[in-house]
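Every protein chain but one is kept in place in this view of the complex.
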Amino acid sequence: MLELASNAVVTGLLLGGIYAVASLGLTIAFGLLQVPNVAHPTFVVLGAYCAYFGNLVGLDPVLAGALFAPAFYAAGMLFYEAYFICFERRGRGDTLQSFTFFFGVALVLEVVLILAVGVDLRSVGAGYIGKSLTLGAVTMPYRLIIPFVIGSTVGAGMWAFLTRTHTGLAIRAVAHDDRALRIVALDPARIKRHAFGIAMMTAAFAGAALIVLNPVDPFIGGEYIGRTFAIVVLAGMGSVPGTLVAGAIIGLMESLVVTFVGASWAPGVSFTVLLATLAVRPSGIFGIAR
Amino acid sequence: MSSWRFGFGALAVVAAGAALPHLVSNSYVFYAGFITLQYVIVATAWNILGGYAGYVNFGAGAFVGLGIYSAVFLFKAIAAPLWLQVLGAAAAGGLLGLGMGYLTLRIQGVFFSIATLALTIVLNTIVVNWSFIGGARGATVLAPAPVWFPSIVSYVFFATLVLAVITVAVARWIERSWVWRGLAALRANEQAAECCGTPTLKLKLFAATVSGALIATAGAPYPYYASYVEPGSAFGLTIALNALAMPLIGGTRSWIGPVIGALLLSSIEQAATVTIPTEVNLLIVGLVLIGFVVAAPDGLLGLFARRQNQGARA
Partner (left out) sequence: MSEPVLSVRGVRKRFDTLIAVADVDLDVGRGEKLGIIGPNGSGKTTLINCITGVLRPERGRIIFEGVDVSRMPTYRRARAGIARSFQIPRPFVGMSVVENLLVPLDYVESKEEGVARAHAILASVGLQSRAGDPAESLSHLELRKLELARALAAAPRLLIADEVMAGLSEPEIDEMLDILFELNALGVTIIMIEHIMHAITRFSERLVCMETGRIIANGKPQDVARDPEVRRVYFGK
């Protein structure tokens, strides 16, 4: 029983790592930039497929993810530019339209994936997949450990970037008040563009982590939509450390539910957490209470 | 269109719907008609919260599924007749809309939309785990058609027609009342609306409840229509997408928009299903939706109005 529990806990925490990295892009895009990018999980799936194709030609999936990262960065900037031109510049703060835009993009991307690669599950092969690390009563498959490591590294890197570099500080500042930025002669639109590029870049890494963890099909994005948004809200909008903590919490709760209640109940966990957060403390763990 | 003319038109439509089963024997008309009418209901009801108030509900599929399974539940539990199933669906949908609204609309509208994103998966999970209403295996619902109707599907068609007329009437009533103005004001600028005396929270919750209830009623006749219900088909992405696309393409500012959008999209999709695979269908709808959102945010109605250069309605 204790063994079961401790394995569940460890699995949950490790899962939290990948949930967190899948949510990091949303923390930046939605939490900091107020862009409701519901298409982000679908981009993570796209990242997973990129890692898959890299793996087909012999690359380690994680390496493949890293190689695709710059492309995702550029795509992110283009994507933000399109959004900016269509919506923000015209002064239409209408959430209905921008939400629908991203929803449409998510759907189109998912269908393109279905048409391009089919609905079968795809997985990657690597030396460490299939092996596990055992410490005492706890067995940790490497396909869980590696994504966790990716997640923590990207998360830590993101945190360092946002707190220690000029661009990072500018991004956090623009989230607060972009008029102030204009006074210091920085262009908020340019900064937001880079921020969105970075957010999209995390999808490349998250995708690689995703496909290492489990085989992937185009529909997996739907599972992650609820999770990622629940994590971003639980974290406190725009908080990177909060994202890591919230990811761990959700991962843990899902793992415990799967182990002790039943796997078919797991999808309900993140939604319940989301509602509970909104009901009790909408500003999230690390957010500022208003 | 004055209220008298609308009422007369509505009665005429209902009467035609009652007569149709005795005039037409090709059941395909009723199958296709049911789907189209279901879309009319979902689009018009969705627009009450989405178009009038500006709050996006991504979970229309969940509300329809809730309606479907409320009907199944009532049928299996107390052999309820269709009208009672509809009431049950409306109650469930209304409660869900109210509950979600109460939790999220007091904070920020964005959170409402986010919560609805996950709704479909959650309700799917609940249904899958509940064997009384069929679970993953599915549920069979067989009932004889009432006396007037030669087939169950023509009965379902008529029931859905009545529901569609009711939904459009509700949307039209809202639109001609101070409620629409209050919703439009809070959609434009909530704080300013409050400072003008608009009870924004009450209006938001009202819209969420009514919208949820009506969307759910669209699902209630489905078990009779299909005889067999399982979670995969009940909670579909197509409905969620169409619930957004139809009002946005038709025009969100009036009840006429969603109806136009529903009639248009439904006929195109049904015609297309024969020739192109579902995925391509979804792709095209998605692209058209993006196109409209970017280039014609007020939908077809808006394009038409711009061309006519209409002024105010006061």
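By letter and in written order, the chains are A and B; residue numbering begins at 1 in each of them.
Everything that follows uses one rule, which is that contacts are C-beta pairs under 8 Å (C-beta built on N, C-alpha and C of every residue); 3 or more make two chains touch, one makes a residue touch a chain.
All values derive from a computational prediction rather than experimental measurement.
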Would you indicate which residue among B:Ser25, B:Ser151 or B:Asn189 is in contact with the undisplayed chain?
B:Asn189
So one chain is hidden, and I want to know which residue out of B:Trp148, B:Trp178, B:Tyr228 or B:Phe304 touches that hidden chain in the complete assembly.
B:Trp178
Sort through B:Ser154, B:Thr198 or B:Asn242 and give me the one touching the missing partner chain.
B:Thr198
At which residues does chain B meet the chain that is not included here?
178, 181-182, 184-185, 187-189, 191-201, 253, 311-314
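Going forward, only the chains that are shown with their structure count from here on.
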In angstrom, rounded to a whole number, how far apart do the mean CA points of chain A and chain B lie?
32
In the complex of these two chains, what residues of chain A are touching chain B?
36, 38, 86, 92, 94-97, 99-101, 103-105, 107-108, 111-112, 114-115, 222-223, 225-226, 229-230, 233, 262, 264-265, 267-268, 270-271, 274-275, 278-279, 282
Touch list for chain B against partner chain A, complex
50-51, 54-56, 58, 103-104, 107, 109-111, 113-115, 117-119, 121-122, 124-126, 128-129, 237, 241, 244, 248, 252, 279-280, 282-283, 286-287, 289-290, 293-294, 297
